[in-house]
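To keep things clear, I will list the structure first and then write my remarks on it.
A single protein chain has been removed from this complex, and every other one stays in its place.
Chain IDs A and B follow the sequence of writing; residue 1 opens each chain.
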Amino acid sequence: MYRPGRMLRPVHSSATFLDGNGKVAVSQTTLNAGPTPGRSAKRSIYISEGTSRWRRFVSFSIEGFLFLVTSLSLIAVFFIILFIAIDAIPFFQLEGFTEFFTSIRWYPSGSPPEFGALAIIFGSGMVTFLAAMIAVPLALLSAVSLSDILPFSVRQFAKPVIEIIAAIPSVAYGFFALVVFAPILQTSGGHLLGILVWLFGAPLALIVSFVVGDMLADRIFGDNVTQVQRTAILLLLMGIFSVGLYFLYAPISAIKISSGTNALNVSIILGIMALPTIVSVSEDALQAVGRELREGSYALGATRAETITKVVIPAARSGIIAAIILGIMRAIGETMVVWMASGNASQIPSPWYNVLEPVRTLTATIAGDMGEADHVTGSSRYHVLFAMALFLLLISFFSNLISEWAVMRSKKKWGV
Amino acid sequence: MKAHTRKILDKSFTGMGFMSVILLTLSLVIVLGPIFVRGIQAFLFFDTVEYRRMQLDLFDRGDPEEVKAELDEVWAERRFIYDTIAAFEEQVENEEIENSWEYPEKIDSLNDSLKALFGPRPDEPEPVLPRDRYGETRWDRAQQTFKLVMYKEQWDYSDPSAMGSKVLVPRIDSFRGTTVEQIFPYMEENLEKLMLPEFTFYWQFLTDKSHDIHFFGGIGAEVLGTFYLVIGTMLFAIPIGVIAAIYLAEFAKEGKIVSLLRTAISTLAGVPSIVFGLFGLAFFINTMEVSQSKSVLAGSLTLTLLVLPTIIRAAEEAILAVPKAYKEASLSLGASKLYTILKVILPAAMPGILTGIVISMGRAAGETAPIIFTAAVSVGQPLGLFETLNQPTMALPWNIYNLVTEHEAVDQIRHVQFGMVFTLVLLVVVLNFAAIVLRARISKKLRG
Partner (left out) sequence: MSQTDAKNVRVSKMQLSKDSIHQKKILNPETEKGHVISEDFSVFYGNTEAIVKANLSMPAKKVTAIIGPSGCGKSTVLRAINRMNDLIPGCYAKGKLIFDDEDIYSQYTDVVLLRKRIGMVFQKPNPFPKSIFDNIAFGPRLCGIRRKSDLQEVFEKSCRQAALWDEVKDRLEDNALGLSGGQQQRLCLARALAVDPEILLMDEPTSALDPRATSKIEDLIRELRGTYTIIIVTHNMQQAARVSDYTAFFYEGVLIEFAPTSELFTNPREKKTEEYITGRFG
């Protein structure tokens, strides 16, 4: 019979096992596994010093190999910073810092060439800021609803939606911005803006009139206010808001947009693209706030809204900040959408907050100018693009550190 | 605040939550809607007789006899138009009608518009470029072009304060009282007979190579290029990513070095994609010289860096989610650590790892910026397998950009652009759905 074990090879003699009827004939002696004298000598748990050393060497090598492969990420990060810097530094050596950061004149192929990137940096900042303005409120609301408000079935539906929004390639968003959205903005942008104002304004006005109406009714009619009185005040307020919104529509819809490829267009699209990051990271942070804290708040008689705004969100603050930073990074680093639909005009809009004018961003400049600059490797025109990349890289590097620190802090706080 | 008010506030808060999710969904629908609706039309559309002629010429598809019969049929119908115009031209030349001096220009314009619709006449010499050889191949485009036969575009500068605007003037007005007048109602009535529209499912759009820079044909070269890039990327990213995940989950002892590694991975995840592109150019091509110039290999290596964090995180999470009991059982049976990882932990973690892989395949397929300087070209031939080592390739994301911004006839090939975007988006969405389904199955399994 066989004995599995390092020293003992299997012996194929099944006859001892099965008798004629196919039944196992197990004799006590064959099964006896105790430490019989003859056997304990063979079945030692010790290994020789040589084997032990060899084993340790093998496991050390395996672990070393795994470590080396893992550290490829670290090496990659190091090399990315190094190689971008190597090609960026010559630019500053050749042209200095002042022009790059203070001038708005960007004529890299002129003679003499001019490398003022201020307008481009401004453009990047502008679309990013605007995108954040659009994405952050919507994303935070969604995150809160996903973690605390919505019933499970809606959550099951919303998660894939968010994942698909995150998965759509940026060139598809850029295509949408350029081919679908820009023409609509150009031909009927004013009306679109008007509709947007209604879309966001109407529900807000509804909520405000409900709440203010309720408070007013209590204030005016005292404690024994009737339902009729409440409704009257509510209708009055809603009327006022509707009239206000109606008159707001006219001036807004009169706005003419001369070019559909502008800062507003890309900001809206970038906002949509940044949504999934912010939603999922801040939802994680909200979920990490324990059940006990919420239940404690409910036990004190707080409503769900109060629990969320006064207890849950403050507790998840650092995670939410990290989420916002990551979302903003996504918007800053995005290339295709801005390249295709921002208009690529290296200018500071006039007035500077005019979001309906074309702008140009760092990423789009790198993507667009490298095609020509590639032929003149070694010139300032080539190196300036690396300088921009270095600038982007440093921003993303530090925001990443900050967000990681924030996540770490919230994790430590909640012990997850 | 009164309890009543607080309740209302709470309700409106809930309402806002629902609204935000509706808005999210709405934005997805708004973005995907046009892409899907118009993208499908690259595959399913009404073609014309010109399309069938083109398919026969360029792709050797269809029955020559049948196409010939159809061509004879339409040219029999079209003959009336051309004969009428020819007769009128003769009249003009012989100055048999009033104001004959003003007609040649109008006739030329009419002839040009007809040529755009029907293609060159059979008796004309065959043009060099394929785009000039055929009339409108799609019924929807034919109807638009027909509008330009019926109406002439003119610039209206009557309002000096505004910029000039385009107006459409009926062409028939220019030929009032002449014999040519009758061809307009004739064409309007018989347009179907003149073009013979027919419903078609052009699935070969995915595999055909393009003719004359996407005027005709499909996106086979782009699809193939994207396929190469995705496979190449996965070839590097899967082993590296899974090994790194195994190390982090099973071997690493938390400490300074490991937290440095983790920081590096999250930093890598945050690097803007265009920076990856520049790095790929500066490092893989200019320094390492993995290839003389752009190549699929260089692009794959660059994309590998981009998707690595995704794979590592997903795989590590999947490995950590494997119940500790499996590991303990295996070790207690006398299995070594490596054997346990390979035979017990990895198989159990496989669905989760696959989820990460599938999602990163979608990213590798869709990313544009990293391949601009490392792998992508606008025009070229489909590559053979070994050419990927040193040849640049066409790829869906790059060629989408290229076709909408740099193509000479952007408006005429909208259907190709939409078809390309649709293909790419569908690919990515399908991959992500696969990931979602996989994940649902995992959570079901973990629950019991």
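Rule of thumb we're sticking to: a residue touches a chain if its C-beta (ideal position, glycine included) is under 8 Å from a C-beta of that chain, and two chains touch if they have at least 3 such contacts.
None of the values given here were measured: they were computed from a predicted structure.
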item: Visible contact partners (per top-of-document touch definition) of the missing chain; value: A, B
item: Contacting the left-out chain in the complete assembly, out of B:55, B:273 or B:330; value: B:330
item: Chain not shown, touching residues in chain B; value: 253, 323, 325-336, 339, 343-344, 347-348, 445
item: Interface residues of chain A (partner: the chain not displayed); value: 2-6, 10, 12, 14, 17, 24, 26, 28, 31-35, 40, 43-49, 51-52, 55
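The rule is short, and it goes like this: only the chains that are shown with their structure count from here on.
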item: Touching residues on chain B, where the partner in the complex is chain A; value: 1-2, 4-10, 12-21, 23-25, 27-28, 31-32, 34-35, 239-240, 243-244, 246-248, 251-252, 260-261, 263-268, 270-279, 281-283, 286-287, 305, 308-309, 312, 337-338, 359, 362-363, 365-369, 372-373, 397-398, 400-401, 404-405, 414, 417-418, 421, 424-425, 428-429, 431-433, 435-436
item: Chain B-touching residues of chain A, taken from the complex the two chains share; value: 59, 62-63, 66-67, 69-74, 76-80, 83-84, 86-87, 138, 141-142, 144-146, 149-150, 154, 158, 160-165, 167-176, 178-180, 203, 206-207, 210-211, 214-215, 218, 272, 275, 279, 303-306, 308-309, 326, 329, 332-336, 339-340, 363, 366-367, 370-371, 374, 377, 385-386, 389, 392-393, 396-397, 399-401, 404
